[in-house]
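Handing you this structure, nothing more for now.
Part of the complex only, each chain left as placed.
Which chain is which? They are A and B, in the order written, and residues in each are numbered from 1.
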Amino acid sequence: MTTTAHLSEDSELARLYRDFTAEHLNPLWTQLDSLMPTAPAPRAIPFVWKWSNLYPLAERAGELVPVGRGGERRAIALANPGLGGAPFVTPTLWAAIQYLGPKETAAEHRHSQNAFRFVVEGEGVWTVVNGDPVAMRRGDLLLTPGWHFHGHHNESDQPMAWLDGLDIPFVHYTDAGFFEFGAEGVTDESTPDLSRSERLWAHPGLRPLVGLDDKSNSPIAAYRWEHTDAALAQQLALEDEGYAATTEPGHAAVRYTNPTTGGDVMPTIRAEFHRLRAGARTRPRRDVGSAVYQVFAGSGGFRLGDDVQKVGKGDLIVVPSWVQWSIVADTDLDLFVFSDAPIVERLQFGRTLVSRNA
Amino acid sequence: MTTTAHLSEDSELARLYRDFTAEHLNPLWTQLDSLMPTAPAPRAIPFVWKWSNLYPLAERAGELVPVGRGGERRAIALANPGLGGAPFVTPTLWAAIQYLGPKETAAEHRHSQNAFRFVVEGEGVWTVVNGDPVAMRRGDLLLTPGWHFHGHHNESDQPMAWLDGLDIPFVHYTDAGFFEFGAEGVTDESTPDLSRSERLWAHPGLRPLVGLDDKSNSPIAAYRWEHTDAALAQQLALEDEGYAATTEPGHAAVRYTNPTTGGDVMPTIRAEFHRLRAGARTRPRRDVGSAVYQVFAGSGGFRLGDDVQKVGKGDLIVVPSWVQWSIVADTDLDLFVFSDAPIVERLQFGRTLVSRNA
């Protein structure tokens, strides 16, 4: 409508617009399309980071940058190329490679932001969550829900690197974050195989009577690879036996859940693990909300919009909101994924469009 | 107030009461005390059934009474002596010993009533729940939620007896029950170690993506002893290490839960397992609602009101509403218990009174 304005009006209009600006006002009609597009038009773009590039950079950071109070963590964030250099993999999510050298310690702190770690390779680090030492091993998902103290220490002679996932961008955006320093070092230096949280909580279908109160976060600090792997293997075996157990043919998947509610592990972050048989492909789909995949094992291709990218172990793939995506497994393909689906769903913005053709 | 009535009034009153009766009316004021006592005054009484009496009677039934269509199950119900001979262990709950001889089969049926089985000894029977064969072994809790088809077959050369728990009295009382015959025999005669429901669902903190819908009953058909035992052992070990993990000193306990909600396994029945160290004693308490214990291992004493009874393996103990109870463990003592707590709590009638002195 503004394009049809006559010239003489235009000068009054120009004055009006200047007066808007002076009064900290901004008209809707000149920018409706960008503010309210007919479908999500994310600035974040689909992108793939290769593990073969990430790990050497993390190693170099390990040599050059000490871990210490103030900077807190040697974490290198994936910066979505569409987001102007900010350390945000999507508008809501943070994904980083954290690197801890032999015998290094990352001191304790806590923050409102919800965090997890996923281990694509290595072991020897314990993360200490509210005083509970949690071993980190290949394939494990480790939780650090908001406002839990946590620090890490590497007890081995080898460096270790892992994926950190947080809701830093979301908390930053909503101005909801608090941060507090904790102990230098970690408060418990013991190195048990299982955390106390697992010993209390990681028994299928069982809840300790000391833990009957509602919890907004999962009380399980570590979701171990052996359980994830077994659950996926069983789904594929059941499929072979003719029973409905997989989400699509050749596609097994589990969601990590809070056993006190059956819901997501943390209020803002969903985490799942997917396994595709060699040759399987997922139906193309779009979802409101953004997700980040990490290849745990195997190789395959991600179609993101019109583009296909080959991926292998450790590679990280970001799928922005409403981008059409699908996966083809060249070999058996294991994928960890996390997303902001709880934000989208709890606020009733969820939509999914699944293509009829695989 | 009626006791102060004069005689001349009384004859009019007597006529009034007769007219009430003729019109199917009944005055509150003559029976308030029994209808609305100051605290629950259950007709059901505390009672103990000895396994040493129960099992031989079940064996004799096995010899004399065939299992067949019509009677359906060779189940012998505990009839609370306070309830006038009805086969109800409490007003809401049914508890029975079911006995299946070598190679016998109990044909399939389904009903609105929620059911479980708990195995205090033996093995060799599979219960087939909606077509899924579920092995029954010592220490296992097996679920048959309402309206699931189920039958049992004994594949061994030994008879097997177990505890059946249901909400038959409650469903009968509320006129909520439906019943339907199913297949003669069982629909799947295979004898796997693990049911398909466990393969899909019994992984700690993991939910299959094919099972994201809400479920009013637990989708896990079998809660295996190895998990229950491990969870209890861990609680006691954590206590030894100085961490809060037990409900009272020397008293470990888990609740069986529906992993899709974190709540009770079935809408009307709560099930838990408790382990007391030798010498431990529970705080005397009263609860609204009724419960039935079965000793799984060890020996000890139940104080029920003013009475103490010694109990050992297999013995069944009923605790009616608001009766004060406490337990002393003579040896290490393992106890299965089920109750109508979900009924009480969902309808907001829950109250508990815990004594300060252990």
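Simple rule for what comes next: a residue touches a chain if its C-beta (ideal position, glycine included) is under 8 Å from a C-beta of that chain, and two chains touch if they have at least 3 such contacts.
For clarity, every value in this text was computed on a predicted model and none was experimentally measured.
Here 2 of the identical protein chains are placed; the entire complex in the file holds 4 of them.
Following the convention adopted for this analysis, only the chains that are shown with their structure count from here on.
Here subunit A touches subunit B in the complex through residues 196, 199-210, 212, 218, 220, 223, 227-228, 230-231, 234-235, 237-238, 243-247, 253-262, 265, 272, going by the rule given at the top.
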